[in-house]
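Of the protein chains in this complex, one is absent; all others appear in place.
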Amino acid sequence: MQTRRETIQQSMVVAGLLASAGFPQFAHAAFNKNGFDAKSVQDAVKAYGGGNIAESKDVTVTGPDIAENGAVVPLGASTSLSGVKQLLVLVEKNPSALIAMFHVSDAVDANFLTRAKMGQSSDVYAVAIMADGKALFAKKEVKVTLGGCGG
Amino acid sequence: MKKMTSKMRVILAVTSASLVTLGCATGPSVAELNTLTQQIVKASFRDQGIVKASTLINTDETNKVCSEADALGKPLDEKTAKLIEEINMKTIKWPSDGKFIGDWKEGERIAQNGRGLTFTDDDKTVNGGNCYNCHKIDEKEISYGTIGPSLHNYGKIRGVSDPNSAASKPIVEYTWGKIWNAKAYNACSNMPRAGHGGILTEAQVRHVVGLLLDPKSPVNQ
Amino acid sequence: MKHSISVLLAAGLMTLSQSSLAQKTASQSIDEYRAMLQDGNPADLFEAKGEGLWTQKRGPKNASLEKCDLGKGPGVFKGAFVELPKYFADTGRVQDLESRLLTCMETLQGLNAAEIAKTPFGRGEQVNMTALATWVAAESKGMKFNLPQANQAEKTFYEVGKRLFFQRGGPHDFACASCHAEDGKRIRLQDLPNLTKNAGDGIGVAAWPAYRVSNGQMWGMQQRLNDCYRQQRFPYPGFASDATIALGVYLGVNSQGSASIAPAIKR
Partner (left out) sequence: MADPMRIRAQAAGDKVTVRVLMSHEMETGQRKDAAGKTVPAWFIQEVTAAHNSKPVLSAEWGPGVSKNPFLQFVVKGAKAGDKIAVTWKDNKGDTRTDEATVT
């Protein structure tokens, strides 16, 4: 097993390698400001070319029922559907609903876990945007508690 | 800044010297350990923001006696406990306008608030009562502590249907007094002396009493 | 994993009375939340940084910390954490991990220990201090606390630490003991360990240094104690001051036999 220090040293080499490779497949992956400026779930989905959102049992959102701290809320999005282009993780009541957008390629599962900030209790969404623009979602409520001593 | 550091060093040197003296043969006595602890406190804590190091060294007799009893694991004898309770009873400031019951909604906000008086607060911070840190109060708030007893249905259990009635007077006064200075009723209580310690104002204490005793308060539903 | 939690919840639902139901499921949900965070503790980032700092040549003397004696001989870091604080003959002081690292940074690297001690947490060299403490602590992960009490200074510091633990003061009359001297108590939703005894593996001192979820900061034991004192409304305890170290001895000796999980992830 490589040590952490080896990882650090190697990273320089890899950085150069990736820079020269240029990621042609992901040329479209420039940051979509509109998506992150959108206030609502639907507007964020639209920014990525998705249509009206519809609930689907083939999409799954994971998250705790209660988050002890809104600063770090583990959220996951996944789908069993084939033909999904993008998976979005959103928190409805955040100032900007969109947390993260993942391009789904053939080389990865349509299943991502990340952690989000939540200002208050809210529904959280996973939205799968399909090749034909259909936008399918799952949602669940996450309660955010006031932890600590209130100070 | 530099002056302060050299002063600190001198104090630390004194502390270490006393440690060395204490470090021989049988070990220090209880009195020596108490003295050493006070020296270490003096050398270790400093002023920061609104909190002055002197408040720690000049803490009152109640805290000194109770701390020592706690450290030795022996509760106070009855006589000392009574004496401390009497001293604290005398500090209770009763409502200047004779009104004991404030707005329970304000009281709930104060009970929720745990802020104020730390070395990262400023003198403009509105102090909270820290009540939910230790007590269950309104049943709807699930984030409550268990260091103190549940206060849910506090007034209801004690039969207070009209807090302004003569029948309710003893319990109303006790509630005010307990919040103002808990040590008047239990010498070494864990509960802060909210009024006496300058944590809550008279108006704030009134609102918290309202939260506990107003029949319309969620506490009594 | 997920499956077993829901089964547990279902079983719980059947046996619980209606009144205690809401509370029970809330605390179970909080446990579920905490479990979700275990996999992927950002403390790893600080641990890696600390490992790098140990061997990196730094300071006016352009030296690494590889010859630092943390109590088990120069350069020995495995198992050092669970035996600290202890008495060091070269300084004539009882020292905790951070105090000792400070000594090494000064003697080996030529850095100014007094300056570092004065630096606020999370700034300048204190960032490196926390990373180093995180890494050294992580090198004792799973080991049981076993503080020495043979030296008279260590015994004396235990007694002083005990007095500090029970010392009431400030506007709220709080002592460490106000919250940490009984079993099964909670402040708000947080479980409070009883620190007058071995509170169990990975509980109390056996969890620090830890990553704080609430503010995204890595905290060593010095910062943990500093913030306890802040919330107690006490004045500011100096970094690596004798008061914090004596308290560390009291807590560490009480935790005898408890296994360290540091660096942990905490609210």
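In order of appearance the chains are A, B and C, and numbering begins at 1 in each one.
Methods note: a contact is a pair of C-beta atoms (placed from the backbone, for glycine too) under 8 Å apart; a residue touches a chain by one contact, two chains touch by 3 or more.
None of the values given here were measured: they were computed from a predicted structure.
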> Which displayed chains make contact with the chain that has been left out?
Replying inline: A, C
>> So one chain is hidden, and I want to know which residue out of A:Thr60, A:Ser96 or A:Ser121 touches that hidden chain in the complete assembly.
In response: A:Ser96
> What is the set of subunit A residues that contact the non-displayed chain in the whole complex?
Replying inline: 1-2, 4, 7-8, 10-11, 14-15, 17-18, 21, 23, 25-26, 29, 31-32, 35-36, 71-74, 76, 91, 94-96, 98-103, 105-109, 111-117
> Which residues does subunit C use to touch the chain missing from this display?
Replying inline: 39-42, 44-45, 48-49, 211, 216
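Following the convention adopted for this analysis, only the chains that are shown with their structure count from here on.
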> Which chain maximises the distance between its CA centroid and that of subunit C?
Replying inline: A
> Rounded to the nearest whole Å, what is the centre-to-centre distance of subunit A and subunit C, using the mean of the C-alpha atoms as each centre?
Replying inline: 34
> How far is the middle of subunit B from the middle of subunit C, if each middle is the mean of its Cα atoms, in Å?
Replying inline: 26
> For subunit B, which residues are shared contacts with two or more other chains?
Replying inline: 118, 130, 132-133, 142-143
> What positions in subunit C touch 2 or more of the other chains?
Replying inline: 26, 187-189, 231
>> For the complex, give me every residue of subunit B touching subunit C.
In response: 5, 8, 12, 15-16, 19-20, 22-24, 27-28, 33-34, 36-37, 40-41, 43-48, 51-53, 55-56, 59, 62-63, 66-68, 70-71, 117-120, 130, 132-134, 142-147, 183, 190, 192-193, 197-199
>> So in the complex, the part of subunit A that touches subunit C is made up of which residues?
In response: 3-5, 7-8, 64-69, 71-72, 74, 143, 145-151
>> Please output the residues of subunit C touching subunit B within their complex, sorted ascending.
In response: 22-23, 26, 92-93, 114, 118, 152-153, 155-156, 159-160, 162-175, 177-179, 181-182, 184-189, 192, 229-231, 233-238, 241-244, 246
